[in-house]
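Written out below as structure tokens is the structure these notes cover.
Selected chains from the complex are presented in situ; the others are not included.
Each chain carries a letter (A, B and C) given by its place in the written order, and its residues are counted from 1.
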Amino acid sequence: MSPQPMLTLDSVSKSFGRIQVIHNVTVDVYPGEVTVLLGENGAGKSTLIKMIAGVHQPTSGRILLDGEPVSITDTKTSESLGIATIHQELNLVPSMTVAENITLGRTPRRFGVINRAEMRRIARDALAQIGLDLDVDTHVGELGIARQQLVEIAKALSLDARILILDEPTAALTTSEIEALFDVVRDLKAKNVGMVFISHHLDEIAAIGDRVNVLRDGGFVAQVPATTDEDELIRLMVGRSIDKQFPREPGASTGDAEAAQPLLEVKGLNADGLRGIDLSVRPGEVVALAGLMGAGRTELLRCLAGADHYASGEVRVNVRKLKPYDVAAATRAGVGHVPEDRKTQGLVLDASVAENIGYATMGATSRFGLVDRRGQRARAERIAERLRIRMDSIEQPIRSLSGGNQQKAVFGRWFSAGSKVLLLDEPTRGVDVGAKVEIYELINEITAGGGCVLMASSDLPEVLGMSDRVLVMSQGTIAGELPTAEATQDSIMQLAVSNVHRDEEEPHAASAGTGDEGATA
Amino acid sequence: NRGEDAGQKVTLAVSTLNNPFFVDLRDGAEDAAEELGIELDVVDAQNDSATQANQLATSASDGSAGVIVNAVDSAAAGSALGPVVDAGLPVVAVDRAVEGAEVASLVASDNVAGGEQAAKALAEAVGGKGQIVILEGVPGASSTNERGEGFTKGLAEFPEIEVVAQQTAQYDRATALDVTTNLLEGNPDIVGVLAMNDEMALGAIQALGARAGEDIHVVGFDGTEDGFAAVEDGKLYATIAQNPEELGRQSVEVMSKVLAGEEVEELQNVAVDTVTVENVEEFSD
Amino acid sequence: MNAAAKQRHFDLKSFLANNGALVGLVVLCIALWIATPHFLTGPNLMNIGIQVSTIAVMAFGLTFVIVAAGIDLSVGSVAALSAMVSAYWTTTAGLPDGVSILVGLAVGAVSGLVTGMMSAYGKLPTFIASLAMLTIVRGLTLVVSDGRPISTSESVSFLGSNLGPVPMPIIVMVVTGLIAAFVLNRTIIGKNAFAVGGNTEAARLSGIPVKRVLVTVFAISGLFAGLAGMLLAGRLDSAQPTLATGYELDAIAAVVIGGASLAGGVGRISGTLVGALVLAVIRNGLNLLSVSSFWQQVVIGVVIALAVGFDVIRRKNVRH
């Protein structure tokens, strides 16, 4: 049924030093098809596609392009072979504009002089392809991670490549952006572009995938059609089945939640992009923050965590007022914060896994200024095992862990710190189905112990499966609240876009984010 | 737009004040200025010709009536004085000559002659033979070149003296300590150290420890207070005493005469003396 | 159209945002204008223009290196070697003056090239590569000159003189400043420097030849340093073996005061000029005020901190 593969990874293996991470794997990419790579965190998906992108060279095996062996020694070669790659981790220059980033490495120019008009045109066209209406002169560093991800996607699309590789492009996106992206993918299929797609969202595989290559521990497990049912995919990937993807157990005190004293209380908070936020979370509760891209969820969590200034309002934890803009004070009060971008805000990439897990407990457990090395290590080992962080050694630099495993470490940091108020910003971004369940169980443990969780998530099944209440944000305000039991994806989306429509009638309310929501809604 | 009261303000451009020699020079100049009712504006080039050029250009337009210059570098000072000369201000050079610009007078001691005296003093100390090392000043500085010239002249008369090493210690005491220590390793049999200033001589003495003044003799240059003290202790065989205070004092006196329209000598020589334990009392205070 | 208007608006804003030390500079100038009648005079402003030229030209080139997240400590020494070789070429070796400036520029560019290659291909941190070049090049200057000053050629002396009423150093500074700004903002060389400095990994993954970019920015830095050295020697009519010793710190300071970050990815030629002016105005002002030279150093330090501090305060106000 399929034509000749346009690209083949033929029995490739890859080692880093003594450690072999890919064992003799073969993958074919066909024109007009989406080849899905599926596997747990650390299975080797990103390593595999980096060999196509020219970042890594296979230790053994061949890469065939149109049946001919090629050697892809660097990224430039990969690009010149018609391959475009969207990497799992963002690779943008924050100090440069959207237009400059989209044309990076192939800036239009005449005699070395940059043609800025052409550069903007290319960028605008690329953004239009995915329906993102963004000022191309904005500095990328000012954008939230979702928009950065979209810029990254636009950059790859604008290459007009024959082969497009997408490594977890949807992890940071909300439903509407994902839909827009999939429209483009379908379009490209029709244009005979061959694609490789990686995602931990199994529903997405069914939506756009054609064939699925399952990997486990760096080895090839099976190739199955994308129509294979989710339970079977999970079984192939994890080697066992998972009974409950969302094991939410209501917290200890949710029984009389209404009566209990709120653990986290926010009153009249106003900040950059946030207006009049009031909310409270009681012990034992998991409250989800839902909303469109740019709705202000990240900003709200950052204010509560002490990471950003707010103009007015107050935040109370356990009745006591938190000092604004002081993370250390918030930490002492028992607040833990998993930021939205692990790479720039969560991790010290050159430090070890143990150290990264231990940052939040290092000060509190030290005695006479001496770091409790043994204790820190034991705590890190315990949490790493619990979350099944796949690594060679706990002393290994966290940079060399797979993306999903890095994310687990950031979460683990606050769990081992025993935080009572967890502020989670997309906590399971890039985490595989199995490990997600572990994270959810830890959330259950925290609420069972009288703690509470405020969780921003763009993953609506996660919102519906793991929270007790849903706060829907829109345009920097809380547009409404729904008990999870009564909420549906539709009812949440309705609230999420509620303010957007009102704003369109009020020209003065053209806040920074308006245009985008208008376009993507 | 000079001050109504011509002769009021004079700029003294010093090469560096990080060195006691020039601090003394400045002190002498300030004393004389006070006596003569001159307002003395001292600027410090921190041993950089270009900084000095900037300062000289500034002095041409800041209301000064005359400029006394202690050049960082004789050659560079000539053109650097351009704006001052163009503004019609009189210039007196002190301690170091200025090449390529008309100056009313040069108040200086002679580095070449001093270097020659130093070499002779060391030769006398070591009995006219043996291995010696030379500690040079900042490479390329005019005083380094001139004293080196003087050393060569002076040593020419003593064919049995062998210069086994010639290294820079940057006019700096700490550097001289390390350099001398290291040189001693390779040249354990030296009998003398000829240093281009007292600071380096004192660093060498520190390195020599008990050998200083016993089997190894050191000669310095400048006649600083620390230098004289070392002479008194018998650690420093001799220092070539310039009289920096006198240099400073006379430069201001000459400038005041120039401003008053009086005739002055083109070259005002300030004595350079070889100071040893014999005559040190006359110099130190 | 709307976007274009917005764009122009943004450029003004970003000019201010990137030239923050301007506020510090203006405050400084006002203070000096009040403090001394000698500050705001034609000749004194001309002096400042001449005095700032060496550091400014040096710092223009250095801006490229710093934007690319490198550092170049060798600029002072390279300035000296370029001036010295160019003087040697004509005065000592008697070769034609006509090309003596080109010789100096070539020496500068090649020195920078070598630093860049040590860092790009030898994988040395730029701090170490350029520190090594600092002493190597200074040593070579002493070797070429035998430790003595050499008179500059007529063309180089012309660089330090006046063209009609206007000092050549100021002309050279303005022209090279415009060229540097153009290259940094409008050409692929500049863009690549920003990309490499902003995120080396992203630049590499986008196919930007990171090594070549490094070598290029160092060559540019060397070229400008060479020119700066000849400007300075031209003013002195003499190339000195100790020329521009220690200028690297001033030049780096000018770039950083001008708003660049040593972490790379940010920097502006106009900012660098402001940074260099801040330093020159401070020195000039303290001379005019006859501050004692010991205290002068204390005051210079305090004023540098304040001038940059103004920028920080201003930026904080803008952010919120």
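Following the convention adopted for this analysis, a contact is a pair of C-beta atoms (placed from the backbone, for glycine too) under 8 Å apart; a residue touches a chain by one contact, two chains touch by 3 or more.
Note that the structure is a prediction, hence the values are computed from the model and not measured.
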Full-file chain stoichiometry, since only one instance of each kind is pictured = A x1, B x1, C x2
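FYI, only the chains that are shown with their structure count from here on.
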Could you draw the chains as nodes, link the ones that touch, and say if you get a line, ring, star, complete or other?
-> line
Any idea which chain sits dead centre by C-alpha averages?
-> C
Does A-C or B-C have the larger number of C-beta pairs in contact?
-> B-C
Taking each chain's centre as the mean of its CA atoms, how far is subunit A from subunit B in angstrom?
-> 70
Subunit A and subunit C: spacing of chain centres that average the CA atoms, whole Å = 43
Quick one: report the Å distance separating subunit B from subunit C, using the average Cα coordinate of each chain.
-> 33
Enumerate the contact residues on subunit A facing subunit C in the complex.
-> 53, 55, 74-76, 79, 85, 87, 91-96, 100, 104-107, 109, 112-114, 116, 135, 137, 272, 309, 311
In the complex with subunit C, residue positions of subunit B that touch it = 14, 17, 41-44, 47-51, 53-55, 57-63, 73, 75-76, 78-80, 83, 100, 138-141, 144-145
Subunit B partner contacts - residues on subunit C that touch it in the complex | 38, 41, 43-44, 47, 50-51, 54, 142, 145, 147-149, 151, 160, 232, 235-238, 240-246, 283-284, 287-288, 290, 292-294, 296
